[in-house]
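Each remark here refers to the structure printed beneath this line.
Only one protein chain is missing from this complex, and each of the others stays in its spot.
Right after this comes chain A.
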Amino acid sequence: MNRGTLPIVARLTALQTPARLAPGGARVVAEIGHRNPLAAILREVNETILARSLCFESGSGSSLTLEVAGRRVLRLTGATGLAGAETCLAAPVLEDEHKDALIKLLQALAAQRSELRVMSAPPGRGSDGVSVGLPVALLADLCLIELNDAGEAEEPEPVAEPPEPATGVEIEAGDEAFLVRFAARMGPTLAAWLISGGSRDGKSDGPEEMVSHLRGFLDDESESIARQLDLVSMVPAGPVCIALGAALSEGHGILCARAEGGTLLGVIEGDATQSLLTAWNAARG
C-alpha cells in the first residue's frame, strides 16, 4: 500500500468502527485489554482538526483534559489522579520543553489497564490565537507509535494478570501465612508494617523508625485494637482488615488486618485503593 494513503485508510477504518458510548456521553476509545491505549489517545488527538477540549478519563477515575487543534496539543487544562502535572498545567501553551512531562502523564493514564473514554467539548476561551503547541506526530514518534496503524485496534490484547507487585519482602517457599501474603501483595503502597501475634509474630518490613513506632503502638493498644476490629467486623476474632486514610486514593493511611491469630499494622503511602481489594482477595486464595 502506498504510504501516503495510510492516513486515509486509518481514518476510514476509524469511521467504520462503531463507537461505544459510556454513561455521561463519553466515547470509549480503548477497552480493557486494548493492545496500546496510549496509541488510542494519540490517534484521537490526531483525528481532531478543529479546536476541541478532549477529556480522557480512565475507568479508575484519573483523567487528563487537553485542548487540541490541527493535530497538535495546545495545552493541558486539567489533570485528576495523576502526579506531576503541575508544569504542563501552568504552561499557557505547551512547548518542546513540556513534551517529556506530557508523555509521562499520557503514559500514566494509559498504564492503568482500565477502559479509556473521551469526552469532547468546545475549547476554552483562552485557546483563541494559540497555534503552536506540540504536534501529535512528534509525541507519537517519541513513543514509537505509528498513528496510522489501522489494524491495531481490531486485535485486543488478552488481559494479562497484573504483575506481582514489587516489595522488599520475600515470601518464603511454602509460607502460607495469610498476613505475610497480604502484605507482600500490597506492594510498595504498604511502606512499613509489622505483625504481632500468630505464627509470624515480629515479622516486619520498612524503615526501622516507622516499624518501631508501629511496634510501640501495637504493644500499648493491642487490646483496644482487637476490640475495634471485633466491633467493626461484627465477627469476634475473625479475619478483618481496615484501611483508614485522609482519602485512601492518595497521601498516607493506616492499615490494620487480623487473621490466624496475628495482627498486622502498617503505614500506607499513595493510592491504596488500587491494591487493597486485590491483595486481600489474593491472600484469601
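Everything that follows uses one rule, which is that a residue touches a chain if its C-beta (ideal position, glycine included) is under 8 Å from a C-beta of that chain, and two chains touch if they have at least 3 such contacts; residues count from 1.
Just so it is clear, contacts and distances are computed from a predicted model.
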Among "Roadblock/LC7 domain-containing protein", "Sugar ABC transporter ATP-binding protein", "Cytochrome d ubiquinol oxidase subunit II" or "Probable septum site-determining protein MinC", the UniProt name of the subunit that does not appear here: "Roadblock/LC7 domain-containing protein"
Which of A:Arg35, A:Lys104 or A:His252 contacts the chain that the document leaves out: A:His252
Selected residue (touches chain absent from view) among A:Gln107, A:Ser212 or A:Asn281: A:Asn281
Omitted-chain contact residue, chosen from A:Ile49, A:Ala83 or A:Leu244: A:Leu244
Residue ranges of chain A at the interface with the undisplayed chain: 23, 59-61, 81, 114, 217, 221, 224-225, 228, 231-235, 238-249, 251-254, 256, 267, 271-274, 276-277, 280-281
